[in-house]
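Chains shown are a subset, placed as in the full complex.
Labels run A and B following the written order; every chain starts at residue 1.
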Amino acid sequence: MKKTTLIKSGIAALAIAASGLFTTNPAFAQEAVAVVTETVVATTTAVVEEAEEVSAIDKHWEGKTGDLAMFTVNNLWICIAAALVFVMHLGFSCVETGLTRSKNTTNILFKNVFIVCMGLLAYAAYGFNSMYPGDNWTIPGWLAIGSPIANGFGGADEVANLTAEYNAGYTYWGDFIFQAMFAATAATIISGAVAERIKLGPFMIAATVIVAFAYPITGSWEWGGGWLSEDFIDFAGSSLVHAFGGYAALAAVIVLGPRLGKYLPNGKVKPILGHSMPLAAIGVFLLFFGWFGFNGGSVLSANAPLVSLVFVTTAMAAAAGGITASFASWIMLKKPDLSMALNGILAGLVGITAGADSISPWASVVVGGIAGVLVVVSVIALDKIKIDDPVGAISVHGICGNWGTIAVGIFGAGSFVTQLIGTVAISAFAFVFALVTFLVVKAIFGLRVSPEEEEGGLDIGEHGQEAYPDFVPNK
Amino acid sequence: MKKTTLIKSGIAALAIAASGLFTTNPAFAQEAVAVVTETVVATTTAVVEEAEEVSAIDKHWEGKTGDLAMFTVNNLWICIAAALVFVMHLGFSCVETGLTRSKNTTNILFKNVFIVCMGLLAYAAYGFNSMYPGDNWTIPGWLAIGSPIANGFGGADEVANLTAEYNAGYTYWGDFIFQAMFAATAATIISGAVAERIKLGPFMIAATVIVAFAYPITGSWEWGGGWLSEDFIDFAGSSLVHAFGGYAALAAVIVLGPRLGKYLPNGKVKPILGHSMPLAAIGVFLLFFGWFGFNGGSVLSANAPLVSLVFVTTAMAAAAGGITASFASWIMLKKPDLSMALNGILAGLVGITAGADSISPWASVVVGGIAGVLVVVSVIALDKIKIDDPVGAISVHGICGNWGTIAVGIFGAGSFVTQLIGTVAISAFAFVFALVTFLVVKAIFGLRVSPEEEEGGLDIGEHGQEAYPDFVPNK
């Protein structure tokens, strides 16, 4: 409309130039006519081209309202699922702050805010095309160098990328935003494990490197059509997202060392309590909520039977994990432990993620239930070997990510051996890449805050900003 | 694809066996051929059967993309609505912890985590088939014994349960997960009313019994095609969910008694303040948000006029309840009371739930507005008769659940008398069932923590885990 107005004024100007000026100053008028004509032609061409683009999309669907409706509902679900996965980042922020001390709250929140922002941008700038290289592999099946996502489309490309020609379930943009929301998750998992002692700047650098470069590599192996994509099954990322994050976290924790005062000289483990159980619970409930998008969206369409089944297996595995972890902690720790119950829900969710579309509902209860026990055992075991993970991220995402992947070889459509190979390969790559990254960052910048800063809290040390200045702290 | 690969290797093996080995060791080769042939045949059969199943669903929709799209969008809405109802459990957790004291926070959160997990599993194991018995009534119209949900489908069943043959609005799985999210709500309502003094184990047992066995009974009366289903109207559960929970809570509170120090010997009522108004507010806003799924999903399809109307009536009743409760508290308590305003929103939501699809928008303002006044009056009145309900659950869910059901007989399509009979029947059943359950549990296990534990808080007493160890408590 606006451009049409422009054309109209152009034509009006042309008329004025042609009539009025022509008589007084023929040379100037001629030039003016030429300039205006050129503008009018250029603008008209642009308008026509734009109209043709639009009509090419319309033409794609002409006489196919049923198909268009299917495509629209499929793409809508991918977008809504992306928004739900976004909520998981809030969930992680709440769990991580809730399960740590109040003096490090601002710092943890800042890290989470940074990661989701940086993760989205890095995935747009490099990750998406590195993870889904199509035919542009550098080392076929193993590695692809990324590039920025397209900024706009024209003509035929537009039709292809914004209709079912790209994919029956989503447009190019829908695809990107859903996958981008996944990408930042890996670094967020690390964030929890290294909390309360890592320097901010070096963490930001390492997290960026891992999200931008490492996550898309293993991602490409399976979802990008790489060497694992033929027989290995990891529906929504028990290995590709969660074990990846969990083992990267393990490497980070090994390089970083435990928090001061956690492992006492006499061999005892001093529990360092989280500062807000409501925050931790809010976080887990929001993660559960977001997981409906994480797993449900991984159907990559709104396919009714599959999306419904995924909702059922996801919820039942989570419920089973919460129950078994509650009772496991009740037996092993003598008291029903809320943080274990919460981690049990997460364990069940991580566990079912690889097979949410191929495991039956009652088998999902078994998968989630085993994950709930595993997480309790793993949290206790890691403390025994002095791996200090304040929020249990290595157990929840690493160990249960492995378990969930293997479970597809037991209860689902996968082969046990293939599943084992896949999850070990992904975990090992994540561990080694993160180990090297954190060692290099440590060598260059240092990785750990001073003991004084750790004692006083990173909120003051790194940000000069307390999280709760109005309340008297309990020292 | 994987199975096809298997068949291919099988055929290759068969060829090798048939050609190579045949010449060197005829007997062994023959046996090998037999084994491989058997495998190939079995696998081929499985693949063909699976393909037939899939094609049966595809065939169901052949040439009907418009119908398929309708079914897909309907089912997607039911799934999303289930996720929104899940959020209500987080809402309840926040409201209940926010309106109680910090020393009982871990305990309340643990109960909420347990209930949602147990509720989902119990509903799968028994409740769903007890509530929707089809033709399998034990006492026709009154009682059906439940059984576990189906774990998988084959052949014709698969088509029926996963297409519009089951229901035009959802698959079997979509139906289950939406209803399962409702089920745990009843016990959650009780949880708030008995907070700060109930023993954990006995509560878990009683809550499980009520969710698993009682909730599906009254549910079956109306939604399962029982004796109330002909003329009684309870769209999304003002009575079946909320009054049920509210009256079960009333029974529990009567058996349990008030918190220590609440009703003083001189006849005065000592207000026991909640410990976090932000938590309470977050909870109510999340409940409001989730209610769009609770009521909107109860349309049982994405029907455009009905879903939109339900969104409007739900929001306007909530808004009216919030406003009238604010002003009622301002008049009756001299100050505008935030917890009353919050409970007013919930009252409006509970009130409109029975008639959200049949009451006009402006009538919904009247229904919600009256609910907002009712809840303030009821909370004050219950304190007068020493019914100690820390979060106002009996008033919000019980009294306003009754009101909302009756309101359908005034403003909606229902008959006043029928609505009255229905809500009284459901409330009475819930009350009696819960009374017996809690009395039995009390007799066997005891129901109340010791006065010392109540004084010190259930977080330490039941879990050995403070909710806020970093802050100095205000004694």
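Everything that follows uses one rule, which is that a contact is a pair of C-beta atoms (placed from the backbone, for glycine too) under 8 Å apart; a residue touches a chain by one contact, two chains touch by 3 or more.
Since this is a predicted model, take the numbers as computed values, not measurements.
Whole-complex copy count, one sequence throughout, 2 copies displayed: 3.
By our rule, only the chains that are shown with their structure count from here on.
Centre-to-centre spacing of subunit A and subunit B amounts to 29 Å, using the average Cα coordinate of each chain.
Chain contact summary for the complex, subunit A toward subunit B: residues 64-67, 69-70, 73-74, 76-77, 80, 84, 101-103, 230-231, 273-278, 281-282, 284-286, 288-289, 292, 296, 302-305, 307-309, 311-312, 315-316, 318-320, 322-323, 326, 334-339, 341-342, 345, 360-363, 365, 413, 415, 468, 471-474.
In the complex of the two chains, the subunit B residues touching subunit A come out as 1-2, 5, 57, 64-73, 75-76, 78-80, 82-83, 86-87, 89-90, 93-94, 97, 105-106, 109-110, 112-114, 116-121, 124, 148-149, 151-152, 162-163, 170-174, 176-177, 180-181, 200, 276, 279, 282, 462-472.
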